[in-house]
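I'd like to ask some things about the structure below.
Removed from the display is one protein chain of the complex; every other protein chain stays in position.
To keep things simple, chains are lettered A, B, C and D as they appear, and every chain counts its residues starting from 1.
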Amino acid sequence: MMTELPPRRRALRWTLAIGAAVMAGWAISGTGVGPASLLAGREGAADIISGLFPPDLDGDLLSRVAVAALETVQISVAAMVLSMAIGLPLALLIAANVEAPRWISGVARGTATLLRSVHELLWALLFVAAVGLGPAAGVYAIGLHSAGVVAKLCSEQLEAVDRAPVETMKLTGGSRLTCALLGILPQARANIASQLLYQWECAIRSSIVIGFVGAGGIGQALAIALRLFRYQELATLIAAVAILVVCVDRMSKSLRGRLGATTRWMAPVRPSYERSTP
Amino acid sequence: MMTELPPRRRALRWTLAIGAAVMAGWAISGTGVGPASLLAGREGAADIISGLFPPDLDGDLLSRVAVAALETVQISVAAMVLSMAIGLPLALLIAANVEAPRWISGVARGTATLLRSVHELLWALLFVAAVGLGPAAGVYAIGLHSAGVVAKLCSEQLEAVDRAPVETMKLTGGSRLTCALLGILPQARANIASQLLYQWECAIRSSIVIGFVGAGGIGQALAIALRLFRYQELATLIAAVAILVVCVDRMSKSLRGRLGATTRWMAPVRPSYERSTP
Amino acid sequence: MRIELADVTVRFGDQTVLEDIHLTVAAGERVALLGPSGAGKTTLLRVIVGAVPPVTGWIRVDGLDPFGSRSEVTALRRSIGCVRQRDDLVPGMTARTNILAAAAYQWRLIDWLTVLRGAVPRRYVRRLTELARRHEIEQLLPASVERLSGGQRQRVALVRALLTEPLLLLADEATSGLDPVRAAEVIEHLLQTEATVVATTHDLAVASCFERVVALRHGRVVFDGAVPEADDLSRIYGRALVAERVT
Amino acid sequence: MRIELADVTVRFGDQTVLEDIHLTVAAGERVALLGPSGAGKTTLLRVIVGAVPPVTGWIRVDGLDPFGSRSEVTALRRSIGCVRQRDDLVPGMTARTNILAAAAYQWRLIDWLTVLRGAVPRRYVRRLTELARRHEIEQLLPASVERLSGGQRQRVALVRALLTEPLLLLADEATSGLDPVRAAEVIEHLLQTEATVVATTHDLAVASCFERVVALRHGRVVFDGAVPEADDLSRIYGRALVAERVT
Partner (left out) sequence: QRTADEPLHVGVIPNISPDQQRAHYEPFRAYLEGRLQRKVELFVAADYAGVVTALTAKKIDLAYLGGLSYVQAREKSAVTPLVSEVDQETGTPEYLAAIVVPKDSSARSVRDVVARGSRFAFGDVSSTSGSLYPRAMIVEAGARCEPGDLTRCPPLKSVRFTGGHDATARAVLSGSVDAGGIELRILHRLERQGTVPKGGLRVVGTHKVMGYPWVAREGLDGNIRSAITDAFLAIKDAKLLDLLRAKAYVRVSGVHYADVRTKAAELGLLAEQGR
């Protein structure tokens, strides 16, 4: 950032910066994004938004949404179990500081990339053919995709740990396994936990796409509401998803605090200690 | 992990562990996931997979795919510009160690949660109404959703930095802004860069969903191929997405190396130094 | 800056780390803080700077409460320089930026731009050059701090603390990791400044350069006065052995 | 373990950090490594343990090449104990687990389970208890290492290095941050072990406890012999001042 760089690297940096700027310009002008069109279209958007209000709060619907939300949680939890079972071992193999043999980590990296570059929707197609319509297909689809993402994100968290403690273990004879389990994992666990909770959030949201396979849950209800243009119902469902996401986000925040990922910050400016004048 | 805990926290930990296990069991049994059904259905899956081969490598199709890929890149880059413009400032406000005033960071957190808990598909709906069909709607949809994710993931990266250097700045009079810019950001920048690249990857994948509502790019081609069961064409398109994802992943890996996020690891076991016997 | 602590007690959980500390340091006084490991030296410094809130007590630094209103705290902290026991340079930045960052609250826009370009803002050129020369880190300024050796990092941290010409200097083992020559030079420099200095140390040779020595043990002040004699030392460290070892 | 280095040169970029080092340490010998900050002491230790590859040279530790085949390297490293200059305890684990982790490569399944339960595996109970008592960290074992003071961390790192009863002990400023009483005890302990010891230090009192002192300056060996005299010291540090300061 603020280094006096040798001229060669400096030139490279400028080239990259200019390249990025040009690319952004090309993308923005090419897609016709701009405030003008947004302004012009605000009525259309306002129409849709006003269509969402008031959300449908009919008792019958609410109880169905509650059931659907439970189903969504069920699907997403099962998907997470699958994605952790596959993704976490891959993450360990991929992380550079775990030093798995190069070809194994290459294979693991390839697998993870494959898993996550195939969209949930396409996985869903495959599993519908295998296990039929229903939640199981959704679980496999979300789980596999998410395994790829878990592998990537968690391996990066593993790589981000302080290397001194791990190096010491290694230099005094620690094997790769013990270094990974006792040196790297304990440092990364809080961040890994929060990445996993984020993935759970994603799995909840993905279940919308998975309405495709009739997997049930809010996803299906949303897909149907969308298909049938029931905007007020849609609003209720969006709110339900948002509530689930907020819950997971809260859990994530408190867990991070507990595991010490967030800096337990400095003293409050005004502590509540008794002040006695001397 | 391996602490001798006071009995109260120990009980809590057990409760949590058992709770998680029960939940996983409930989810798995409830969704009917299991090896039996997968085995039973392997033929259906095999059918689909064999349908994918050989991928359609017809010259005309390839050139169309290339154009679509370029469009996808365009959409995703524009979306990233939008999501960085919105998401990064939010991330700064959210991160606990930046210590933005509580109400501001609360609002920022709420905004981010809202942005990301609404699925791209639903944002797309809104923006199609506002700016009409086409890539612009896709850019807004992906960009807004992704801004919420950027805010969350990057704020966590900011929170994960070593707190000692920041505390020193703070204790010797640094303002919140200078602590954030000179103490927190430089430590987190490699991980933030890699999270942004990951988001780019996600934007590329999201454009698939958005293709379903007419935003163009590979997404649209995929939607068509999927709906018309043109599996060989589908295979080509999946491969195209995978190639884009791999490219971004490569960039991410090399950038992380450059910025020093990955532990520049210990000496190779066999260095290439000259060995002279004494 | 005058430091006044009255009746300060600090607890972490049920462990009492500082108990009933009464201490006054006059403006411009130089105090060495001695004591065995775990005595509470670092904690005492952190209380003074407002980083660890005591459970009871009354603290004023130059009449300002380090746990007071935000403006009070900010004003106070801007006249403080810290060298901390734990390594606290920002990784990934050069030594130069690390040092300049200590003064970032005074930066104007032009300074930000200068630092972004990797150069030193004009208003800091003289002072930085002088300090860097004095502590022989000129060569190291453009290097990323990860590349530095332990003693080099220590000197960078020291120069950083001195850059803003603080009125109160809190130095937590500022000479650990430095060879005897450097250590002497550093102490000499600290004592030359006009600042009030509170420095912890385990090096009795270093302590003997200070006009006043305060010793902690188990969170209590067990000695306060001029350089301690051998029997004071055994009171501080709880063993006669000390007298033997320190020739 | 016998250490042999011949013609070892280390460069970082275009900076030569060690030049033409020839050094032989007999099995069981105890060597203190002196030298000003940045002289290359830490780098030398890292070369011996196989963490920094030299550009030229020949290195053998007990006949094994620290840059040799994986099995050779592993066998070698398992008999090495390290106390590093930079703080390197694993954050988020207790002091006890940190210490036990040093022996993790010898753990059997039962040990893993015991440690997971937060207890000490039977085969380490005696040794850990003894070491912890000797360095007075028994109370600290169940605490998370973030809570410890600088000197407490240093002692935990030391006990960790000693747990496996290494044959070669590389101690990089193992006494920095320790009060004189503790420092003396630590050195006494190091010198009591059967291991070959190579210890860097800036404390001349500590160096004087070693039978042999090797001094580096600008990456070259400038002194090798018994405890240096005042004029040797000024050769090592480049200033006469040293002699004055060290009483």
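The rule is simple: a residue touches a chain if its C-beta (ideal position, glycine included) is under 8 Å from a C-beta of that chain, and two chains touch if they have at least 3 such contacts.
Since the structure is predicted, the reported quantities are computational estimates derived from the model, not experimental observations.
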*Taking the complete complex into account, tell me which visible chains touch the one left out.*
A, B
_Per the touch definition above, residue among A:Leu52, A:Leu115, A:Val128 or A:Val161 touching the missing chain_ = A:Val128
*Which of these, A:Leu12, A:Ala46, A:Leu70 or A:Leu228, touches the one chain of the complex that we don't see?*
A:Leu228
*Given the full complex, what residues of subunit B touch the hidden partner chain?*
41, 44, 47-48, 51, 60-61, 64, 125, 128-129, 131-134, 212-214, 220, 223-224, 226-232
*Mind pulling the subunit A residues that touch the left-out chain?*
41, 44, 51, 61, 64, 124-125, 128-134, 211-214, 220, 223-224, 226-230, 233
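In this text, only the chains that are shown with their structure count from here on.
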*Provide the C-alpha centroid distance between subunit B and subunit C, rounded to the nearest whole angstrom.*
43
*Counting only residues that touch at least 2 other chains, which ones in subunit D make the list?*
50-51, 86-87, 92-93, 97
_Multi-partner residues of subunit A (each touching 2 or more other chains)_ = 1-2, 162, 167, 170-171, 186, 189, 266
*Hey, which residues of subunit A end up touching subunit B in the complex?*
1-2, 23-24, 26-28, 30-34, 37-38, 40-42, 44-45, 47-49, 73-78, 81-82, 96-97, 99, 109, 113-114, 116-119, 121-122, 125-127, 129-132, 134-136, 138-140, 152-153, 156, 159-163, 166-167, 170-171, 186, 189, 191, 194, 198, 201, 205, 208-209, 222, 226, 234, 238, 241-242, 244-246, 249, 256, 261-263, 265-266
*Interfacial residue positions of subunit C with respect to subunit D in the complex*: 12, 35-38, 42, 85-87, 147, 149-152, 154-155, 173, 176-184, 202-205, 237-239, 241-242, 245-247
*Complex contacts: residues of subunit A adjacent to subunit D*: 162, 164-165, 167-175, 178, 181-183, 186-187, 189-190, 259-260
